[in-house]
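With one protein chain withheld, the remaining protein chains of the complex are depicted in position.
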Amino acid sequence: MEKMTEEQVKSIANMLRKRSLWMIHYCTGCGAMELPPTMTSRYDMERFGLAPYVTSRQADILLITGYLNVKTLRRVITVYEQMLDPKYVIGFGSCTLNGGVYWDSYAVIKQLDRYIPADLYIAGCMPRPEAVISAFRHLMELIDSGKADGYKRYKRNLAYYKENQRKVLG
Amino acid sequence: MNILLEIMLATPFIGGLLAFIGGKVHRWVRYAVAVTFSFLTLIEALVYYNATIKGVVWGSLFGSKLVLQTNPISWLFLFIVTAMSFLIVIFSIGDMEEDKIKLDSYYMQLLFVEGAMVGIVLAGDLITFFMFWEIMSWTSYFLIIYGGKKSVAAGYKYIIMSIIGAYSMFIAIAMLYVKAHSLVYADVAATLAHSSATFVVWTVVLLGIGFFVKAAVMPLHTWLPDAHSEAPSPVSPLLSGVLIKMGAYGLFIVLYGFLSVQLAGNIMPSVFSTPILLYIIQWLAALSIVLATFLAIMQEDAKRLLAYSSISQIGYVVLGIATGTSLGVAGGLFHALNHAIFKGLLFLAVGAVIYRTGTRNLSDLGGLVKKMPYTFTALLLGIIALAGVPPLNGFVSKWMIYEALLQKKEVFLLIMAFIGSTGAFLYVYRLIHSIFLGQLPKKYENVKDVPILMQFPIWVLAVLTIVFGIFPGLAMNVIVKGMKLFGFKPIAYTLFGFPQGTAMGALKVINISAVLVVAFVAAWVLFLILSKSRKVSQYDNYAAGQVVTPELKYNYSFGFYMSFGRVIKSILKLGIERIYNYWVDAAKVFGDYYMRRVYTGNLETYNSYIVIVVTIAAVAILLGGKLW
Amino acid sequence: MIYYVGSFLLIALGLYAVIIKKNLIKILIGLDLIASGVNLLIISIGYVKGGTAPIFSRAGLKASMMVDPIPQALTLTAIVIDASEMALAVAFVVLLYKYYGTLDIKKIRSLKW
Amino acid sequence: MVKMILIAIVAPLLAFSIGLSFMMIKRKVVARIQRRYGPTIIQPIFDIMKLLLKEDNISHGVIFSLGPIIAIAGSILSVFFIPIAGLNMLTGSGDLIALLYIMAIGSLGMALGAGDSANPNASIGISRALTLMFGYDLPLVIIVISVALQYHTTDLSAIVAAQANGHWALWSLPLSAIVGFVVTYGALGEHPFDIITAPHEVATGPMVEYGGKHLGFLMINHAFHLYVEIALFVDLFLGGASNIFIFYIKMFAVFFIMMMFDEVLPRFKIDDAVRFFWKWPTVVALISLIIVLVK
Partner (left out) sequence: MVNIANPILLVVIPLFFTFLIALSGSFLKSGVKYLPVIAFALNLVVSLALIPEVVKNGMVIATTAGFKPPFAIDMAVDKLGLFLSIIASLLGFVASVYNLFYIDEEPQEKFHALFTLLVAGLTWMIITGDIFNLFVAFEVTSIAAFGLVGFHRDKGAIEAGFKYLVMGSIGGSFLLIGIIMLYAATGTLNIVDIAQKTSHLTFQQKLFPFAMIFTGLGIEGALFPLNAWLPDAHPAAPSSVSSILSGIMTTAAIYAIIRLTNTIFDFNQIYFFLMIFALLTLIFGEVSAFFQKDIKRMLAYSTIGQTGLFFFAFSLNTVNGLQGAFMQMVNHSLSKGMLFLVVGGMIMQVGSRNIDDFAGLGRKMKVSSFFLAIGAFSLMGLPPFFGFWSKLKIIFAALQNANAFLVASVVIILLMSVVEGAYFFKLLQVMFFGKQEKDVAVKEASYGMLFSVVVLGTVLLIISFYPSPVIDFMHKAAAEIINKNYITLALKLGGL
């Protein structure tokens, strides 16, 4: 019985969480260009309860909008660690997947997932607002089914992530 | 019973001398004597709770009797004096360290100041009053300059202004003596009742200047910020909590013991049904409330901030006393008690912080709440009381003053009083924020809370802020009874507040506090049900992704209200002190100039002075003894 | 009368010297002139025209003819005092000359204000 | 006794739901003004619940956690001193003047908690909040005094009673009412006075370190705050109400007009905000006060 209730609470919580996703307004690369149309009248992401928020403490989603160089990565990790569980990461654009056009740059990190756990990637350079919104919808589904567990993975494999971070950041 | 009055007056002085002598034996003898005698005085004072004794003659001078008396109003101030002194003596033992400064005569001076203030309060005639007033001035001067190098200049300013104020009183007292040949309060009152309006006004104004200097009402306040901030930590609360109240006490005695509202109303025109003299006093008080608040907001020094705040709060006391209605005067007197309690608390708490950190510069401090939680809590109570937020004591007395002003429709004064109170939010928050909140500097990581000897007085006062906040009736018992003696209509009150009809609204602090507590508990329970929070270090902080390190000063405390400062820039520029300095400098230049012209060092000049005198005399002789 | 005028002239002359003269010795002379004027004044007050010395043992002398003896006694006292003062003053002047190397009073003003 | 307890439970809940409903409506209306579709109407509930149910919460210390609690306690306390719909509750224990200070308890608690977050953005936010409070307090006290003098009482329930049957203070003191309306913007921190939380400058100011249940509490507090400020305005100038629906309608009307201006206004610099409050609202309020005095 107790276990049941806990399950129920969790599902209710997940239901609530997916209806209210707050995104930290932290723009790393050129992909941030696509966010204004997503937020404003044309596509209005507030329809889904999505809203841009300012500080890491308040936010649920960390949107990595574009390439990350080594310097930015340190900030991104700090921000990610400051966010409160449950928290989700979306890799935005090709750069976060494989480095994109900066695939051979020494200063740009190629794969986001090695440093912080990404729940979702949005492919494209740039992805259109429609794609962004679609990604958010997809994330909601993941949350609802409990599959968006990046923050748990991060805790579980903390040594792995830290090791990778240390390699890059020194 | 009545002989005890003289004994009580003598107790602190004897205690001071004994403490001085005992200190030669061992310092703990000194402490023991100081504590014992200040406690004895407190006990003796408590004996007179609500007692009225008239005319204990203890001497006579120039044909005027020297009289001691007490009544509930005196008792109120007596209580403030003795209780605060007792606590301050205890605090001093913890705070003033022998090896840092020599303390031969510190406790002697402390007890002397206490004795002098007891004398002022118990005085039944103006000579006694004035005598102890002067003693208070110079003994407290010696206390102030215990604070080190800077305090010397501050003390100098203090004593000079005190002397000026005292001499102003002196003229008035001499005028009264010449007119009545007796300076016993009753005779003075009788004299003033049959005097011309000019005489009364001059007397009150001259006495008032003396009181205003001590009470630091606005144009005469310039000694206070320096003296209070530079004085040693245990002395500041004595100055701010007790000493400046003597000015308020004196004002009360003059306005209602010698004069009365009816009498004042008879001899001078009235504004808003207030005699114009009282009305002017009210305006001065209101101005000091507002301007001192503005200045307090802009301070960077914890004690200086509190010092300006004292000017502002004493403005409320004077404003209340000068309203002339039962409610207002009771509010003013009550605020005197409250201000003594919470300002004493604040100065002691800040003193505790200074004791541990060695600085009072607000921008150097921060985050001490984790290190000094008890001091923080006490200081929190103090600032809540100071800001006049229910349910602590500062609120009730301020409320009474507001209501009294509202009843008299003195709206502009009321607005200024309100503004001062809102401004108080700003500076008290600045105080607590910069000391206890924000980032903890690395150098204070090993700070501990202060020892029990210093905690004790702080917490006694902290408890008193709550007691007098929730049970204002306790103080009203004394005040209302005392005011009846001065011919005021008694106001209706209950233990917890004021029923409908006393003022334009009702007040029952117990309800406010009860609901607050219940609401707090409810919210807290809800808070606890939800998932637990984890404690993070102060460096794990939002900085737009930047990593905060101990080396980085990640704190906002310098120029906390800089933007507000821009708004009131024109007011801050006024600078009463600058005007004074200008005139003092001018006088100095002038004095130096003439001295170089007169005492030239040239014998011929000196000889010619003799000839000039002789010539003048010769002219006078030739004119038959008349020069004009 | 002439004595009075004379004595006051002497005093005035002395004062003039004291005020105007720069030389220390001249100032002392001025002082002495004042003293002499005062002495002359005292004597002239007791003076009776055609009177004699107040010696009571001489017979047939009317009291009104006698010169008042008290001023003379006073004068003697005053002269003694003047003399001692002058001696002291001269000693001072000697020392002053030693220290300052000058007798000009304008230059001797290290003490002032 | 039972009635008392009932009131004690119902009144805060009522206040909360009214405040919450305003928050809901506001999101939607603002979206429509901006030509957006807007969130679902119950979006604030989702937000609050999500925040309260966060799995992880951080705290910088006891005071940090106490901040939101004191804020809510203070807001609940002030609810009891504002008569709604014929219910006077505790107005006999504290009048209008007391209420002004009771309303400050919550802000003070909030300020304390924010200060303890050891973040300069929070400190700046508090500095601005208090400065702004100093700014709007001047016209606020003037209008409060005018109303008190107009009805010769500071008892809020008496003021409400005196305005019965349509003798609203809005008609007798129109200037004061206008000023009161402007002051309410400041008190609520709405545009153009949202300088306190200005997200682009100071990262939501006092709330910068708050997340999870703390932030949830602050949102609850905001609901109370909305209720308290607007209800006070309604009680002072619109004559309160005899039943809860009329009261709600009046409050809604006020809030709706506020929103219309709210979203189209830019933001004041903090010193300009103070200067603004000390200029026109003060002058107008003083004129109104003098009219009352002369009358």
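We just call them A, B, C and D in the order they show up, numbering each chain from 1.
Just so we're on the same page, a residue touches a chain if its C-beta (ideal position, glycine included) is under 8 Å from a C-beta of that chain, and two chains touch if they have at least 3 such contacts.
All figures in this text were calculated on a predicted structure; none of them were measured in a lab.
Going by the touch rule at the top, give the shown chains the omitted chain contacts.
Per the touch rule above, the missing chain touches B, C.
Looking at B:Y49, B:F558, B:W583 or B:Y599, which makes contact with the chain not pictured?
Touching the chain that is not displayed is residue B:Y599.
Which one, B:V29, B:M131, B:L453 or B:L526, makes contact with the chain that was left out?
That would be B:M131, which touches the missing chain.
Among B:L110, B:I159 or B:L406, choose the residue that contacts the chain missing from this document, as touch is defined above.
Looking across B:L110, B:I159 or B:L406, the contact with the absent chain belongs to B:I159.
Can you list where subunit C touches the absent chain?
Subunit C touches the missing chain through residues 11, 15, 18, 24, 27, 31, 34-35, 37-38, 41-42, 45, 70-71, 74, 77-78, 81-82, 84-85, 88-89, 92-93, 95-96, 99-100, 108-111, 113.
Which residues does subunit B use to touch the chain missing from this display?
Residues of subunit B in contact with the hidden chain: 59-62, 102, 104, 127, 130-132, 134-135, 137-138, 141-142, 145, 149, 152, 155-156, 159-160, 163-164, 167-168, 170-171, 174-175, 177-178, 588, 591-592, 594-595, 598-599, 601, 603, 605-607, 609-610, 612-614, 617-618, 620-621, 624-627.
We adopt the following convention: only the chains that are shown with their structure count from here on.
Could you work out how far the Cα centre of subunit C sits from that of subunit D, in whole Å?
Distance between chain centres, rounded to whole Å: 99 Å.
Express in whole angstrom the distance between the two chain centres, defined as the mean CA positions of subunit A and subunit D.
About 36 Å, centre to centre.
Where in subunit A do residues touch two or more of the other chains?
55-57
Considering subunit D alone, which of its residues make contact with at least two other chains?
Those would be 53-58, 203, 208-209, 212.
Quick check on the complex: what are the subunit B residues that touch subunit C?
595-596, 599-604, 607-608, 611
Can you name the residues of subunit C that touch subunit B in the complex?
For subunit C paired with subunit B, touching residues are 15, 18-20, 22, 27, 105-106, 108-113.
Considering the complex alone, what residue numbers of subunit B touch subunit A?
Going through subunit B, the ones touching subunit A are 540, 542, 544-547.
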